[in-house]
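First the structure, which I've put down as structure tokens, then a few questions once you've had a look.
For this view, one protein chain was removed and the others were kept in their places.
Entry: chain A
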Amino acid sequence: LNQIMKPICLLGHMRSITQVRFNRDGDLIFTCAKDPHPSIWFALNGERLGSLVGHNGAVWCVDCRWDSEKVLTGSADNSAKLWDTETGKCVLSVDTNSAVRSCGFDFAGTSAMLTTDKTMGYKCTILLYDIRQDPAGQPACQMLVPESKITSAVWGPLSRFLITGHENGDLCQMDVRAQKVIRTEKHHKGAINDIRMYKDGTMFVTASKDHTARLIDSYELQLFKTYKTERPVNSADISPLRPHVLLGGGQEAQDVTTSGAHVGKFDAKFFHTVYEEEFARVKGHFGPINSVGFTPDGRGFVTGGEDGFVRLHSFDNDYFDFEFE
């Protein structure tokens, strides 16, 4: 692929980006970073709608409800907050015992799930809150994760269970309400950094420190495809339009000085979903890529990096006609 796609650069964060997300309609982009103010942007031209003020620490995760009305954020300041998208006002805040690592609205948008980190004295925990009323800091139910802590989590189809990725590479289905682990699979050899659902929720892609991303089905956690790279993969997403998977990654923080200091050579990599072959790379970031995502219509993608930049790309016409011979 030899296109030159000029990206829109969103410069709003002073620290490394932790997550980038689209709303369901694809007109808003949500970005959060290691600074305390997540931002919301118009996907059309990159203009900022506003930032969410309230957190006191790095914001690890963000999610937008399916109707775009509410935003959920989780932070290292041991709290998660629910915001009103239009006004940016914080409508609910809950305190947790440790940093909130993942968060997400369920399918209906009436519950929020949080996972917290393991710290001194507190085990890694999954918390479910009913957000139709003020929970006053009390979760509707919670579940302790005894062994390897959760590094990434999403709701499963119809929100019947959570799909969690762990530090040791385990992948589990957790029924929090019934307090049990439905299923565990070990497909990865290293921590699972990101899990992204396909548009219909029937399958998802995992991004792992073990230099691979994998395509897995949501119902039985069966591994179907593996995409191999030379560096740890921090984030991955599946195109809703074409059989393509996007991977973003980079090396560990401590290796940065020993490896290539090549300017702008941290690439977003495109793989063919079925053939598992890499067919394109897009350069531009000055450090590892921490979060990637396709636009909901599949006509572009966004990447957020360690360098604090968020780059929004639109594919040109060649991309849609491109076929493997």
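Following the convention adopted for this analysis, contacts are C-beta pairs under 8 Å (C-beta built on N, C-alpha and C of every residue); 3 or more make two chains touch, one makes a residue touch a chain; residues count from 1.
Everything that follows uses one rule, which is that contacts and distances are computed from a predicted model.
Colleague: Looking at UniProt, which of "60S ribosomal export protein NMD3", "Acyl carrier protein", "RRM domain-containing protein" or "PRELI domain containing 3A" names the chain we cannot see?
Modeller: "RRM domain-containing protein"
Colleague: Of the residues A:Asp84, A:Asp134 or A:Asp217, I need the one that contacts the missing chain.
Modeller: A:Asp217
Colleague: For the chain not shown, which residue from A:Arg231, A:His244, A:His285 or A:Arg311 touches it across the whole complex?
Modeller: The missing chain is touched by A:Arg231.
Colleague: Contacts of chain A with the missing chain: which residues?
Modeller: 24-26, 42, 44-45, 47, 66, 107-109, 157-159, 200-203, 211, 217-219, 224, 228, 230-231, 251, 255, 258-260, 262, 273-275, 296-297, 324-325
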